[in-house]
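A protein chain is absent from this complex, but the other protein chains hold their places.
Here the chain labels run A, B and C in written order, and each chain numbers its own residues starting at 1.
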Amino acid sequence: MLYLQDVTIKRGSKIVFYNWNARIKNSKITIISGKNGVGKSTLLRAIAGMIPLEQGIVKNYNNEIFKDKIKWGQNLIYIDSKSGLSRDLTVYENLKTWSQMKGWNTSDNDLQKALESVDMLNYKNLYVSQCSEGLKKRAALSRLYLSLLFNIEFWLLDEPTNELDQKSIILFNKLIQRFLENKGTVLLACHELKLFDFNYELLNLDLLKK
Amino acid sequence: MFDWLANPNRFNRITEKIQPCILVITIITLISGLYFGLFDSPKDYQQGDAVRIMYVHVPSAWLASFLYFSLAISCVFYLVWKHPLADLVSSTIAPIGMLFSVLTLVTGSLWGKPMWGTWWVWDARLTSMLVLFFFYLGYILLSNAFERKIDGSKTASVLAIVGLINLPIVKFSVDWWHTLHQPASIIKIGGPSIDDKMLLPLILMIFALSFFSLYMIILNVKTKLIEKKCEALLLKSNLEKYRKQVKI
Amino acid sequence: MNESFWIMQGYEIYIWPSYVLTLLSLGLLFIHSTKQSQKAKKLLKQLSKTKN
Partner (left out) sequence: MSLQLSFIQIFISHIKREFLINFRSLVDVISIISFMILIVTLFILGIGPFEEKLRLISNAIFWIGLILAIIPSLEKTLQRDYDNGWLDQSITSPTPMELILLSKSLAYWLIVIIPLVISLPLFIVLLNINLKLIPWLLISILVGGLSISLIGIIGSALTLGAKRGNILLPILIIPLIIPILIFGVGISETVRINESPIGNLFLLIGFTLIYLVISPFISAFLIRIAISR
């Protein structure tokens, strides 16, 4: 369970959230919805630790998550529209360096399987500069499979379904299914709700802003 | 102390009282400094009357360095305690400091012509001052290089602090370079042996320019505070207009 | 005020410009800032009037 207590988040000098409280349920998928510019990405980036909170705390059960950044870094995956893939490396090399940065000792086999899970095995040795946007997105999402092997608790995903075709969305749904079975928590910002065939919690930021 | 001053209202109240005092002190020290500097001080035995340029050159140089130091300190306050006022202070100090560094370079060059025979000699002090000028320039350029003002302030503050660490090293290295390449035989401007009678106008001018800068900083910070208020009011009235339109 | 004061051993073309430049730039800075401050104060007055 993730608790946000009296959270104030600023972007530049503009206050986006003011003394806000929220609760994100465990082992569930929570979809953050709302109009453009309402603060979906800001919220995700703040929880991921990229935007420092002006005030307030975020707790995972009883632990303040930003007290121990190393531990929190091991506990989440954040993916947004910027894929974090280097253009001059292949899809495989990108995945490998990324997993090493997370501190994981991944075997070749794990990486292959991760690419297979998003149907990217054929593109393994393609340079990212040659990839289409859809392929880049899939390459980024292959990290989700790796996290299943390493007991990660949180997925923070910002518009993960953009640029994905029908088949990849099915694969993505499968990954989420497995993650939820492993007692993982998904926090997802999206405005197309019909793409997901789960029971999801809805966090509508439009309601909050009134 | 800064924490206590950082409240804009308190800042306004206190400065309201001391501002006239500062102005009076500035005028008194400036006039007496000019009097002693131009009329009632001895000629240097080597440089003759040309030494009188010292009374504007050295105070400017001193202020350019001191203002950079204060700029960096106020940047530390801004980054550590996040007082918006500290940012206003540093952004007003920067152009004033830059002006003084330019004045130092220009008067130094005017002093150099009769002493060295050329407008510019790569003397250690002048070279360090030139570098200082570029630190000011870098700060000002960087603080205006971002779309949102607050990003520029934060980033440029870091630059100012890096500069504070680096400037003594630059100063040292330039002195080192100077001794390495040129045995010191030429007349040093602002040299070490100063007559007591020369000290009086020098100190008076240093005081005059310091109090002048203090006055300018307070005045400009106040202006910026008012401008901020105006912006907030404008934003509010625009919002209200917008709301009315939406209702209709 | 005799002539030798103004001539200063022939250094006058260096000394006077440096004093004039310094005082002039300080004066300009002073005038500019004062104007700016008055402008801002005026604007604030206007704004607070229209609000009420």
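The working rule: a residue touches a chain if its C-beta (ideal position, glycine included) is under 8 Å from a C-beta of that chain, and two chains touch if they have at least 3 such contacts.
Predicted, not measured: the structure shown is a model, and the values here were computed from it.
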item: Chains shown that the absent chain touches, full complex; value: A, B
item: Identified contact with the non-displayed chain, of B:I27, B:V162, B:L199 or B:L239; value: B:V162
item: Residue of A:D6, A:E64, A:D88 or A:D197 touching the missing chain in the full complex; value: A:D88
item: Per the touch definition above, residue among B:V102, B:V170 or B:L233 touching the missing chain; value: B:V170
item: Contact residue for the chain not shown (choose from B:F66, B:W120 or B:F146); value: B:F146
item: Chain B residues that touch the omitted chain in the full complex; value: 131, 134-135, 137-138, 141-142, 145-148, 151, 154-155, 158-159, 162-163, 165-166, 169-170, 172-174, 176-177, 180-181
item: Hidden partner chain, residues of chain A it touches; value: 11-12, 48-52, 69-71, 73-74, 76-78, 80, 82-89, 93, 97-98, 100-105, 150-151
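Just so it is clear, only the chains that are shown with their structure count from here on.
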item: Chain-level touch network, classified as line, ring, star, complete or other; value: line
item: Two chains sharing the most contacts, counting C-beta pairs only; value: B-C
item: Chain centre separation (chain B, chain C; CA means) in Å; value: 16
item: Distance between the centres, which are taken as Cα means, of chain B and chain A, whole angstrom; value: 48
item: Chain B to chain A touching residues, read off their complex; value: 148-151
item: Touching residues on chain B, where the partner in the complex is chain C; value: 34, 38-39, 43, 48-50, 52-53, 56-57, 60, 96, 99, 103, 106-107, 110-111, 113-114, 209, 212, 216, 219-220, 222-223, 226-227, 229-230, 233-234, 236-237
item: Footprint of chain B on chain C - complex, ascending; value: 5, 8-9, 11, 14-15, 17-19, 21-22, 25-26, 29-30, 33-34, 36-37, 40-41, 43-44, 47-48, 50-51
